[in-house]
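Dropping the structure in here first, questions after.
All protein chains of the complex are present and in place, except for one that has been dropped.
Labels run A, B and C following the written order; every chain starts at residue 1.
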Amino acid sequence: MAATTHIRVRYKDTDTMSVVYYGNYLTYFEVGRVEYLRQAGLPMAQVNQRIHMPVVEALVRYVKPARLDDLLAVISRVSECRRASFTFSYEIRDEASELIATGHTRHACWDPPTQRMIAIPDWLKKIMPDADLDPAPTRP
Amino acid sequence: MAATTHIRVRYKDTDTMSVVYYGNYLTYFEVGRVEYLRQAGLPMAQVNQRIHMPVVEALVRYVKPARLDDLLAVISRVSECRRASFTFSYEIRDEASELIATGHTRHACWDPPTQRMIAIPDWLKKIMPDADLDPAPTRP
Amino acid sequence: MAATTHIRVRYKDTDTMSVVYYGNYLTYFEVGRVEYLRQAGLPMAQVNQRIHMPVVEALVRYVKPARLDDLLAVISRVSECRRASFTFSYEIRDEASELIATGHTRHACWDPPTQRMIAIPDWLKKIMPDADLDPAPTRP
Partner (left out) sequence: MAATTHIRVRYKDTDTMSVVYYGNYLTYFEVGRVEYLRQAGLPMAQVNQRIHMPVVEALVRYVKPARLDDLLAVISRVSECRRASFTFSYEIRDEASELIATGHTRHACWDPPTQRMIAIPDWLKKIMPDADLDPAPTRP
């Protein structure tokens, strides 16, 4: 399963080089990730009450600059699922379907009541089907 | 008393028009306000444990654009102090001391334990001397 | 004519007080304004080639905090149109239609070829019908 979300580039997202500021792709990844979970039946407000998923690593590869008012597609999926961490992989494409950026975020699971890292709970694993897993992940 | 803080314009702050994005002046005001409180002996982390000061109104007047790598001075002071709200006024100037923007933020006092708005406590009033108050505030 | 745009609150938009950071409402206003122009047949990329519309004043009144994952409606319209400036007024409402914030942005017209401020051109005035104008604008 891959979830696709559309994002319109705002003035706020651009910088003086007239392209999207490089750090803002991590915001676009966040939007894609949250929509993936929503489509899997897990709205973020509910997830946060049960578990936190801090990012332990984030990577972006910049292929082609995006510009003001571009309509981008963020395609997000779970590319890896280990005992205590999982990885989302992302592709961002423009309206001509050309690749703008790729990347991933690796997440751990943190249990608010005990304030400790824990293994990925089963209810979360259930939305990360094998079919998702990428035989050739973008993780270096 | 007025507190002056210096801020270097980051790529992140600019937009595709090659000027500082208009919403980011409210971030610069925030930095000025927090530094005002720090200089008055009230680091933000301590303030937050006692009281919250939500913004109820914010105004910015844009005089001259600021650009990448400009070194700005944010001059902050308390321009008004009522029973249940107070107002910070700001001036932002560039290195040639030319005016970039002015504005204000009006704040209420919110008490976390009771979850209610309250009058300004005395310990906070103490750092808002009469001398600060502006006979002709920028508030319209 | 009023244009309504929907915005989902991102992690990136929130702050440590667990509400939308006060400066980000100006980003929401920007999104509303750009969508207003798009609905009037003027995509921003086209507008920028003909004229720039720098903000000369921005005001936000904060009524009720918005939080992570809230779906907000930004209602934007032109509330005033003078010879050389015009004003957008905004309302932001949550899914229960409760008021989150109001405000306005006042804009001038700047002509890139001559690098000067100019009167509002007719093609821009045409999308600012009288019916839009607010007899009691939120401008203070």
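As a convention for this text, a contact is a pair of C-beta atoms (placed from the backbone, for glycine too) under 8 Å apart; a residue touches a chain by one contact, two chains touch by 3 or more.
Only a predicted model underlies this, so the values are computations on that prediction, with no experimental measurement involved.
Checked against the full complex, the one of A:R8, A:R38, A:H52 or A:R67 touching the unshown chain is A:H52. Even with one chain removed from view, chain B keeps its contact list with that chain: residues 8, 10-12, 27, 30-31, 34, 43-45, 48, 68-69.
Residues of chain C that touch the chain left out of view are 11-12, 14-19, 21, 23, 67-68. Where chain A meets the missing chain, the touching residues are 17, 22-27, 30, 52, 54-62, 65, 105, 140.
Definition applied: only the chains that are shown with their structure count from here on.
Taking the mean of all protein C-alpha atoms as the reference point, the chain centroid lying nearest to it belongs to C.
No other pair of chains shares as many C-beta contacts as B-C.
Chain B and chain C have CA centres that are 23 Å apart.
One inter-chain figure worth recording: chain A and chain C are separated by 29 Å, centre to centre, where each centre is the mean of the chain's CA atoms. The set of chain C residues touching two or more other chains comprises 27, 30.
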